[in-house]
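As you look at this complex, bear in mind that one protein chain is not there, while each of the others sits in place.
Which chain is which? They are A and B, in the order written, and residues in each are numbered from 1.
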Amino acid sequence: MPKKKVDARTIIAHIVLIFLSFLCLFFFYILIINATRSHAQLQLGFSALPGSSLITNFMNVINDPAIPILRGVLNSLIVSGCSAAIVTYFSSLTAYGIYAYNFKLNKAAFTFIMMILVMPTQVTALGFLRLITNMGLDDSLVPLILPSIASPAVFYFMHSYMQSSLPKELIEAARIDGSGEFGTFNRIVLPILKPAMAVQAIFTFVGSWNNYFIPALVITSKSKQTLPIMIATLRGADYMNFDMGKIYMMITIAIIPIVIVYLFLSKFIIAGVTLGGVKE
Amino acid sequence: MDKKNQIKSVSYAKWGYIFIAPFFITYAVFSLIPLVDTIRNSFYEYYYSGLKVIGPTWVGLQNYISLLSTDLPKYAWNTFVMWILGFIPQIAVALLLAAWFTDTRLKICGKEFFKVVIYLPNLIMASAFAMLFFALFSNAGPVNSILLRLGVVGEAIRFMESTLGARTLVALMNFLMWFGNTTIMLMAAIMGINPSIFEAAQLDGCTHTQMFFKITLPQIRPLLTYTLITSLIGGLQMFDVPQILTGGNGSPDRTTMTLIMFLNKHLQSKNYGMAGALSVMLFIISAILCFLVFKMNMDDDPDGSKGAAKRARKLARKEGKA
Partner (left out) sequence: MKRKIICLTLALLMGLSLLAGCGGGSSTESGGAGGANTGSAEDGGGSAAGGEEGKIINIYVWNDEWQKKFNANYPEVKETSNDLSITYLNDGTEVHWIINPNQDGVYQQKLDEALTKQASAEADDKIDLFLAEADYILKYIDPEVDVALPIDELGISPEDVPNQYKYTQEAVTTADGKIRALSYQATPGMMVYRRSIANAVLGTDDPATVGAAVADWDKFYETADQMKAAGYYMYSGRADTYRVYSNNVSGPWVQDGNVVVDQNLMNWVNRSMEDIQSGVTHNTPGQWQDEWNKDFGPDSKVFCFFLPAWGLDVCVKPNVDGTSAAEDWAVCPAPQNFYWGGTWLIACRGTDDPEHVKDIMLKMTGDTAILRSLAEKNGEMSNDQPLMEELAQSDQFGIEMLGGQNYLGVLSSAAANISLANVSPYDQGCTEELQDAFGDYFNGKIDMDKAKANFETAIKERYPELAAGEVIWPDA
């Protein structure tokens, strides 16, 4: 029966997907092409053909003692990984607290979080920096990670997801089975939330990975710099050392780990199907 | 733990507080003080001239009054236009793709590949992406040379110099950066729907279109609202893309200047009084808009979707037994 339906819909789907993929890959392609070109070639303008400086650029990045790139990758991994883990766990926890329990301040708490969600974040950046410095947490990775416990947007996502996918009867059932409240959350609720958590983990990871402004203001010592700060340092190099090829190479290197993380986490999004089936 | 639970359900409320405590403690520690400072600053004349501090001097609502005499409505309009230009295709494409990717009956070759690829633009740093974009659409760039060669245009289009061109480029870049993101989010939402509902509907002989509008959409409604609200907030706070593409000036003639770019101008000049007032105004505007969207989507029968789900589930069970 489905064979007959290899129809207009499938064909359109393929055409649209190929077109969109082309758009997306195109930018990736230029990025990689640019990473293979020398600074002089790049200055000559756009080209769709690769240059011959791939290895030179790579060695330039790796061998620059002022840019400890491995350290940068490690720092970025720590910050992004911890942020992603913390964001998903605590946002789920908060959302569950508000979704599953009836308490006096329930509505007020929800409204408060929704309100801070709409507060423009840019304004508080400098106040945040001053606060961090006064707390003695400047030049440390902690202030780049811990504040993500309170992420109103992720909370809201989790809350919405619970509304559409977490039946309250399930919680009741768990209680009847004698499960503790934390136990219920960790063993029963979290698995159901896996697809949503994977999604937010990816988004947080990527956002944190590419974040420049706040980390640049917080971090001072070289050993704690994250990748975007290093890229900005390269971009600010003086004219004798300014090398666009090196910058593109660095940007390309910086993308590889997130692609891997994405591929890994996207498995969980798909895993949601089977888990969803179990829940009835 | 277990013992307490056995003493009846009265104590459950406590767990609610415990579960939300980390969030509120963290927020109070890291965000509340700067936030309160921002609001307080809005009533003061308070800025830096070089390294010299001017103020803080209490001026009451003066900052708000000064703001009203600026081109604020124009920047709000710019923001809205660029948001809507990017958002409509974004949500439409994302819904379509999410439906396709989750439709088990639709066989897409290389589905995994497509799923990865559509998210790739989001992985590139916005500033790097803008650099590539700029090179592509520059007056001597490849887009222009292709158009020239094909004879579509007589001379190079100066994209960034016309209002329409600049706004379209901003919207296009926003779209490319974020449609994959939205797709993934909606995909996760659709994945969360109980498959038996679809199975039941399928047995009933529902078409794709019917299933999409009658089951998928109502089921993921909370998450659609979420998408709408976060995207609205994201739109109101649109900053990095137009900032980088126009060098922070909102050229031409400030027609791509967004609200947050305007705010950034005040932050750059370290004018904390005006920046505070502007933030509070933005906050109020955002709150009102979000409230409206929230009400619109949630209140007309909040259980409508759930009702549908239950009906479908019952149906599924019946069908299963039959």
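The criterion applied here is as follows: contacts are C-beta pairs under 8 Å (C-beta built on N, C-alpha and C of every residue); 3 or more make two chains touch, one makes a residue touch a chain.
Keep in mind the model is a prediction, meaning the values are calculated, not measured.
Of the chains on view, those touched by the hidden chain across the whole complex are A, B.
Within the full complex, the residue among A:Leu77, A:Ile116 or A:Leu129 touching the omitted chain is A:Leu129.
One of B:Arg40, B:Lys111 or B:Lys265 touches the chain omitted from the figure, and that residue is B:Lys265. Seen from subunit B, the chain kept out of the figure touches residues 21-22, 25-26, 28-30, 33, 47, 49-54, 70-71, 135, 138-141, 158, 160-163, 247, 249, 251-254, 262, 265-266, 268-269, 271, 273-274.
Listed for subunit A, the residues touching the missing chain in the whole complex are 39-40, 43-46, 65-66, 68, 86, 89-90, 126, 129-131, 133-137, 146, 149, 182-183, 186-187, 212-213, 216-217, 220-223, 229, 232-233, 235-242.
Convention: only the chains that are shown with their structure count from here on.
Interface residues of subunit B, counted against subunit A in their complex, comprise 1-2, 5, 12-20, 22-24, 26-27, 30-31, 33-35, 37-38, 93, 96-97, 100, 105-109, 113-129, 132-133, 135-136, 140-142, 176, 179-181, 184-185, 187-189, 191-196, 208, 219-223, 225-226, 229-230, 233, 236-237, 239, 260, 263-264, 267, 275-276, 279, 282-283, 286-287, 290, 294, 305, 313.
Within the complex formed with subunit B, the residues of subunit A that make contact are 2, 5-6, 9-10, 13-14, 16-17, 20-21, 23-25, 27-28, 30-31, 34, 45-46, 48, 90-91, 93-94, 96-98, 100-106, 109, 113-124, 126-128, 130-131, 143, 146-147, 149-150, 153, 155-157, 159-161, 163-165, 175, 178, 180-183, 185, 195-196, 198-199, 202-203, 206, 210, 212, 228, 231, 251, 254-255, 258-259, 262-263, 266, 269-270, 272-273, 276-277, 279-280.
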